[in-house]
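Removed from the display is one protein chain of the complex; every other protein chain stays in position.
Take a look at chain A:
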Amino acid sequence: MGNVTPHTPPQHSPSPPMVAVAPPVGSEADPLSTLDALESESIHVLREAAGEFDRPVILFSGGKDSTLLVWLAIKAFWPAPVPFPLLHVDTGHNFPEVLEFRDRLVAEHGLRLVVAEVEHWLADGRLVERPDGTRNPLQTVPLLDSIAEHRFDAVFGGGRRDEERARAKERVFSPRDSFGQWEPRRQRPELWNLYNGRHQPGEHVRVFPLSNWTELDVWAYIAREGVPLPSLYFAHEREVFARDGMLLTSGPWGGPRDGEAVRRATVRYRTVGDGSCTGAVESTASTVDEVIDEVAASRLTERGATRADDRLSEAAMEDRKREGYF
């Protein structure tokens, strides 16, 4: 596969653009545009957590939402470096394009990266491989162990409320007990833009700066800002096979089973996760603008289209959130 990001938006790397002319926000009469309002809200949340907590960390998956989170963090603290590291839970089933993208992003922006490798937990017996071979559910334990080991007290996630019904009820600041559990009935009221980050020792708070963004907002902002993304998000040729209505690809996580025919197709990914359960969609969208057109016209949600882990049951996401999942 090609490693080069196939779209060529205005590239502002290595740091967010320092341009002479300010963006067209806040003219005297107009309200802030939707994207400007969302950007300012997210930056406010990032700074609030940086101000209230001792050891925040960004959960980084290499997907577009966590990449956007990193982008916003760079902007929020400019011209100072981002005052917290990234944490990547590596299932060992990552797409190579994603790992390469991660390392390049970290190097270009002088970020600090902590990697929790699921392999280590499998090797010493703290985790055992599941019969179906998928490792997405195995991420929770390494995540919670890493939070405890590094004493992270605020964990930024790229979750958006428009993704799924259970996430629609998530607060921006969401306290977790020392087991990382989410208790929806005990959520704190979240009033105005006053966030309450109080927590007990050993507990941490999940913080979701992108709560109010939709998938389309994310793409529109990526287009506007020229946020770099892994090449997987854009159309490319790849060998795929169909399973449960999804197009999967072979990798360290396994390949086709008996009767699953492999074919070459032009595809792209709408979400990026564990290779064993993240499916591609057939698409010819090779630029951000083409992706936006495709997303706007799609009749399927991004997770519904391509994530087997969300299809387990009617309350799959709620159950995994309760257990401390992202």
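One rule holds in what follows: a residue touches a chain if its C-beta (ideal position, glycine included) is under 8 Å from a C-beta of that chain, and two chains touch if they have at least 3 such contacts; residues count from 1.
Please note the rule applied: contacts and distances are computed from a predicted model.
The chain not displayed here is annotated in its UniProt record as "sulfate adenylyltransferase", chosen from "Iron complex transport system permease protein", "Acetone carboxylase alpha subunit", "sulfate adenylyltransferase" or "Peptide ABC transporter ATP-binding protein".
Of A:Ile43, A:Leu99, A:Ala242 or A:Val262, it is A:Ile43 that touches the chain left out of the display. The residue from A:Arg112, A:Arg126, A:Arg151 or A:Arg165 that touches the chain not shown here is A:Arg165.
Contact with the chain that does not appear here is found for just one residue of A:Gln187, A:Ser250, A:Thr266 or A:Ser286, A:Gln187. Across the interface with the omitted chain, chain A contributes residues 15-23, 25-26, 28, 30-37, 39-41, 43-44, 47-48, 50-51, 74-81, 161-162, 164-169, 175, 184-185, 187-194, 196, 198-200, 211-212, 214, 216-217, 220, 292, 296-301, 304-305, 314-315, 318-319.
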